[in-house]
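In this view, the complex is presented without one of its protein chains, the others remaining in place.
In order of appearance the chains are A, B, C, D and E, and numbering begins at 1 in each one.
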Amino acid sequence: MPHFDLPLAELERYNPARVEPGNFDTFWADTLAEARQFDLDARFDEVDAGYTELITEDVTFSGFGGHPIKGWMLRPRHVVGQLPAVVSYIGYGGGRGLLSEWTGIPSAGIAHFVMDLRGQGAGHRTGETADPGVGGPHFGGFLTMGIESPADYYYRRLFTDAVRAVEAVQSHPAVDPTRVILSGGSQGGAICLAAAALSPTVIEHAPIAAIVDVPFLSHVRRATELVNTAPYSELVTYFRTRRHSEERAFETLSYFDGVNFAARATLPALFSVGLLDDICPPSTVYAAYNAYAGEKQLVVYPYNGHENGGPFQDAEHLAFFRRILGR
Amino acid sequence: MPHFDLPLAELERYNPARVEPGNFDTFWADTLAEARQFDLDARFDEVDAGYTELITEDVTFSGFGGHPIKGWMLRPRHVVGQLPAVVSYIGYGGGRGLLSEWTGIPSAGIAHFVMDLRGQGAGHRTGETADPGVGGPHFGGFLTMGIESPADYYYRRLFTDAVRAVEAVQSHPAVDPTRVILSGGSQGGAICLAAAALSPTVIEHAPIAAIVDVPFLSHVRRATELVNTAPYSELVTYFRTRRHSEERAFETLSYFDGVNFAARATLPALFSVGLLDDICPPSTVYAAYNAYAGEKQLVVYPYNGHENGGPFQDAEHLAFFRRILGR
Amino acid sequence: MPHFDLPLAELERYNPARVEPGNFDTFWADTLAEARQFDLDARFDEVDAGYTELITEDVTFSGFGGHPIKGWMLRPRHVVGQLPAVVSYIGYGGGRGLLSEWTGIPSAGIAHFVMDLRGQGAGHRTGETADPGVGGPHFGGFLTMGIESPADYYYRRLFTDAVRAVEAVQSHPAVDPTRVILSGGSQGGAICLAAAALSPTVIEHAPIAAIVDVPFLSHVRRATELVNTAPYSELVTYFRTRRHSEERAFETLSYFDGVNFAARATLPALFSVGLLDDICPPSTVYAAYNAYAGEKQLVVYPYNGHENGGPFQDAEHLAFFRRILGR
Amino acid sequence: MPHFDLPLAELERYNPARVEPGNFDTFWADTLAEARQFDLDARFDEVDAGYTELITEDVTFSGFGGHPIKGWMLRPRHVVGQLPAVVSYIGYGGGRGLLSEWTGIPSAGIAHFVMDLRGQGAGHRTGETADPGVGGPHFGGFLTMGIESPADYYYRRLFTDAVRAVEAVQSHPAVDPTRVILSGGSQGGAICLAAAALSPTVIEHAPIAAIVDVPFLSHVRRATELVNTAPYSELVTYFRTRRHSEERAFETLSYFDGVNFAARATLPALFSVGLLDDICPPSTVYAAYNAYAGEKQLVVYPYNGHENGGPFQDAEHLAFFRRILGR
Amino acid sequence: MPHFDLPLAELERYNPARVEPGNFDTFWADTLAEARQFDLDARFDEVDAGYTELITEDVTFSGFGGHPIKGWMLRPRHVVGQLPAVVSYIGYGGGRGLLSEWTGIPSAGIAHFVMDLRGQGAGHRTGETADPGVGGPHFGGFLTMGIESPADYYYRRLFTDAVRAVEAVQSHPAVDPTRVILSGGSQGGAICLAAAALSPTVIEHAPIAAIVDVPFLSHVRRATELVNTAPYSELVTYFRTRRHSEERAFETLSYFDGVNFAARATLPALFSVGLLDDICPPSTVYAAYNAYAGEKQLVVYPYNGHENGGPFQDAEHLAFFRRILGR
Partner (left out) sequence: MPHFDLPLAELERYNPARVEPGNFDTFWADTLAEARQFDLDARFDEVDAGYTELITEDVTFSGFGGHPIKGWMLRPRHVVGQLPAVVSYIGYGGGRGLLSEWTGIPSAGIAHFVMDLRGQGAGHRTGETADPGVGGPHFGGFLTMGIESPADYYYRRLFTDAVRAVEAVQSHPAVDPTRVILSGGSQGGAICLAAAALSPTVIEHAPIAAIVDVPFLSHVRRATELVNTAPYSELVTYFRTRRHSEERAFETLSYFDGVNFAARATLPALFSVGLLDDICPPSTVYAAYNAYAGEKQLVVYPYNGHENGGPFQDAEHLAFFRRILGR
């Protein structure tokens, strides 16, 4: 059934009570403080990929635990002065990919930093970053890794990397640190919500806007009751096998749920949702959107699934950049 | 079974006898002569899509029957002098799409012309071009449209458009008409083979190279016996319904089979094949590659399907452009 | 889930507000007037298919635009005097088929006219009629052909053919023009609703009854939200690719929606519905049935899908014929 | 893979060694002798189904064990003198269905007898005949019922019914007993092969021809190795569950395999095969065809599956009737 | 959609009106009286399967119609005195299986009797028991066998066997007849509900408890509207083919529906349900549970389907045995 979730009118006012641990903020403050004790050590090494109109760089910086995290930086070759920059986070299973996947934003005169994802990068886009984490019994990829406790959960490490990535891009001499925009779709949207909420708490120059397309990892319990598609299905399989494990897992997840980050994020934001999305169901996206604490707008694609606007949403991004950057 | 086609060693020497009508060349000479009686009427109207580093233009030119055919032209804003150009043809069901899909090649300092496909552009990429053709009973999209005779077949109109597209790009003042490269994957690869074989017969400055990724519409009879995936499945459904129609249809198809164009094309060419490709099976790709009359190279992706090299193949394209363009 | 639509009690009173353009009636009046300027030119050529008890004829008449439309006529050989006649319209993708598919109704002493469908006849039943229409970008078969405007939409041509088919059968010397019954299932049901509403506005002897089994193209917007099976899926794919195109398309569709024809049709009618029908969902059938303006009855098949009553519905047809024809 | 079986050239000469028990003929002679000790007791009760041009009758006769077996008889109302007749056997899961399914053959001036199948008639066509057999552990429908021994196997009862059906139709006063043709597709084709081989051994007037479309239950062991579609999948599931049971089952099946009946049948025969048939794979059809001992012809449908020729094959039937009946 | 049925809060109070024939109790009283006229004739023949710690026996007793029914008995070798016993009933398609499948309960010091199922035992566990019943037209396995009347329905015979099995185990010298517990999942749960309701009406020592995991054949009409998975799909196919047959079938089913047995059963009972169960949907399980007349508890598995608790439920069984047996 294409429209399997709530009707649009109900989605628009869908605002479920948030489940949030009492020490949410101290958990993250401690986590970020611990990570920032490591030197950021951001390096940008130029690579020649044949793009004569761009400067392309291989990036390394220190993420959670001081672990080396990779990324790409692309920027227009012919622009003079410091550039605004976009930091992008990738969807589940992917890494930073290859440079040819990222020529659009620099063609619009904006520097583009693409963060690699620890452990990921073998499912749809290549990555080069290892995750030296401790893994208890888990199923599939990353969603159930360390889910027995917030301290061990994979996304604690990943979201911390994401905050440090903002610092890394701001350290680049060609980038204007006061004009950084965050962006991501699906898992990247979840990371973006976390970085939008967390980075202003620790970084001097907060990012100025966020793009959150069809965010994953939001209102997770409902998602597991609505869909059994990857990656939420990894939770379902985990719960199916390890019966009675769900409550403890949902407690861990409450430290990472996009809805809780949304309620703390105040940057101007552009969201999108596909009403047929059976990967990140619309009600879970609306739950994050309706909880979002900043100025916000939502592009609705009534006949799209998780692919949402595709190139139409690219055009929305460009228009949003123009508006935010005042050009 | 992932490797469902011939073993690699047999694929490499797979060279089936070609089935070719006696009047193949006169059919196409007559078709192109007829189309070129219409004024080309190529127009390039600049559009602002927010790409500050590029000049982007909406294109219209006259294709088969003088019908208006749309396209996009993108080129780097900061380059002085005439540019080499790539002409791209799109896969089945798609059109020219939106501009954000095409920023890679101009970022490499090359003009990029993307031809829209008549009637297509509603299946995976948008298009804006109508097809005022006569359609007998057909199933699905375009593969069985007019298949009762070569004169009425949809691909007669489409391949003619493709030749005229080369003329259109060569007419652009910013393009060096002696440095045009053809490119396409899947149906785009089939169009590319046709344009590579046909355009030198009628155009003053022949294209100088061709990229043919996982070509469709090649060795078609074998394809219908090996796979029942879209779009070849449209033929299977047509034959299943209209029993005893297949011989007449294969006679029509012999005027359009990529293998017959390959045997006539002499431009240096880069091919790719995915050994798990169940859309355009590897043996049909090898049949075209092994028949190809020009200097050629083939990139083999042993564990990929129709997506073949994805961004890895983009990198091969850039390297091929460098070699062909001597930079 | 077998019963995926509304519960039966809600279906029975389901009567959504109709969305109807202000010029619906003039649009169709103009369309039919234009078509009737062409000479009907109905020809009936006897063919020998081996049915000794029947007379079988190949039919040609002029439809929309004066285009030649094919059909079959079968009637009992041993009956004296003018016969009542049934006109049948075919489901999506099919044509008039072969004669062996139509021996039932003439065996009941009734002439049977089966109209071929322009462009269709390659998906499940053969056809022989071309469609010289203009086609913008579309996906799949016929449902999205010309959907950008009512004037260009495929179904404008097809529904006009259907009205002319009634005139053609009435012109046959062996047929009593005052005893013609319309019939069709699925797309044929949609055509039947259109012909039931439109033919009385222009033809001297209106048909006397209509059979509308599991009608397609009714309450279309809801259908696209309930199911993603062919052929409604062709709309979903079109909307998914061509984002933001749906409102314009639904405006076009409002000229062709079965619910709007139902509200204008006054012939006695027999409907059927399958409560598990995921091709033409039950609520869309009830929407047409509940809107139907004439005397009506509905046969409900609680455990059937789109196949509805199959041979059981054949028996309902025969009983309905008897009642309508008073024998 | 559409063409999953042997290439056509190999199919044409495919003639595997038959596996046949030494007492095959005495087994069947004893079985038929035992059944024929019951009075045939054929009754024909006219029913009014609304077919004014036909006489339609409900049939009952005594099959295996004297069990009452149902059927339909349809014949043209306006023909004088004794008629030739066709006896039809039904595919797996079906019964005699409703009368509207059988108007074609009487429209061609031939009486049509459709035998109901004991126990079947709930899967795709209704039936009314019980099977008071003894059933050991079995899976699914009928294919594994009593497979532990030839004496208990379901098809012993069914094939015996089929021979008695020929006697029943020959007993009808309107039928010319010297002009009876057997016909069936799929399971009906298997029954037809059995009746063609067995009925001449016990009945005064042997049938004069047979139509065997895409026969089931032929070369069964190979079928279970080639396909896992219903109904052969019932054997695979049975063997999968009851490991080490296959050899005993294949011994039972050797008394019922169509290939062994084909080698004994001498009536002129018309076969058909679909080269994409994954229900009754082509090599198993060719095994029966190539073993067939009578004059024979085969219609090949290269792009059809189990549906084979559909209405095209109906036309082949009519032409075959004409040739056999000399009209 | 994982949670496709009612929300948990509604499930917990789901208590639909029961549909029950007036002569339900006399029907069963007559049936059991008739069966008990046959001598029980329970035999226990020791077999050596290599389990040195257990005594394993092949069982035969007289079920419905006096037909021989098989089973297994396993008990600990080193226990002195009469043992409590568990009687187990098997899920759809299975039989008593092999001895290695049943070592758990005797390892807990309890005798275990596993009843074979007539006709079944070829779908997932082997069986050895024939069903000499009369079978009208049916589809698939056993669910539609004889469904035209309560007297002929397959489950009349099977449920009667189940009551006699209790008598058989109580006749074993090593078993304490006052400490017998019934157990079964899915179809076995349905049998268990029947045996729990019926056996106290005829047997001297009623069983003392029952385990009913994810019971099948409960609230059947709703099940056929909610799911189309095997085995409920066999009903859907039957109704789809034999249109208008459902009311008579549901009347038959009302004599066998688990909800009606639940309302009569007073033994302490342990139930389980999987909230994602699309074989036996949760609302049908709750319908039985909420109607159950005895002391009861329900283990809910929110992320499990029909497999429910698997080994976690085994542990619940052991705890339940301890509580019921007071150890």
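Heads up, the rule we're going with is that contacts are C-beta pairs under 8 Å (C-beta built on N, C-alpha and C of every residue); 3 or more make two chains touch, one makes a residue touch a chain.
Everything quoted here is computed from the prediction, not taken from an experiment.
Q: If the full complex is used, which shown chains touch the chain that is missing here?
A: Touched by the chain not displayed, across the whole complex: A, B, D, E.
Q: Can you say which of E:Phe38, E:Phe250 or E:Phe312 touches the chain missing from this structure?
A: In the full complex, the listed residue that touches the missing chain is E:Phe312.
Q: Could you tell me which of D:Glu10, D:Asp30 or D:Glu225 touches the chain that is not displayed?
A: The single option touching the absent chain is D:Glu225.
Q: Specify the residue from the set A:Tyr14, A:Tyr238 or A:Tyr303 that touches the hidden chain.
A: A:Tyr238
Q: Looking at the whole complex, which of A:Ala33, A:Val47, A:Ala122 or A:Ala151 touches the chain that is not displayed?
A: Checking the options A:Ala33, A:Val47, A:Ala122 or A:Ala151, the one contacting the hidden chain is A:Ala122.
Q: Which is it among D:Tyr92, D:Phe216, D:Phe239 or D:Tyr303 that touches the chain not included here?
A: Final answer for the missing-chain contact: D:Phe239.
Q: On chain E, where is the contact patch with the chain that was removed from view?
A: 49-54, 76-79, 97-98, 100-101, 103-104, 106-109, 125, 311-312, 314-315, 318-319, 321-322
Q: Applying the definition given at the start, please give the residues of chain B touching the unseen chain.
A: 1-3, 276, 301-305, 307, 309-310, 312
Q: Residues of chain A in contact with the chain that isn't shown?
A: Contacting residues on chain A, toward the hidden partner: 93, 95, 119-141, 144, 237-238, 241-242.
Keep this in mind: only the chains that are shown with their structure count from here on.
Q: Using the touch definition from the top, how many steps at minimum link chain B to chain C?
A: The fewest steps needed to get from chain B to chain C is 1.
Q: Which of D-E, B-C or C-E has the same interface as A-C, meaning more than half of the contact pairs match by residue number?
A: Repeated interface of A-C: C-E.
Q: Between chain C and chain D, what is the gap in Å from one C-alpha centre to the other?
A: Distance between chain centres, rounded to whole Å: 37 Å.
Q: Using mean C-alpha positions as chain centres, tell me how far chain B is from chain E in Å, no decimals.
A: The mean C-alpha positions of chain B and chain E differ by 64 Å.
Q: Among the residues of chain A, pick out those that touch two or more other chains and give their numbers.
A: Answer for chain A, listing residues that touch two or more other chains: 312.
Q: Can the chain contact pattern be summarised as a line, a ring, a star, a complete graph, or none of these (other)?
A: Topology of the interface graph: other, matching no listed pattern.
Q: Between which chains does touch occur?
A: Between chains, contact exists in these pairs: A-B, A-C, A-E, B-C, B-D, C-D, C-E, D-E.
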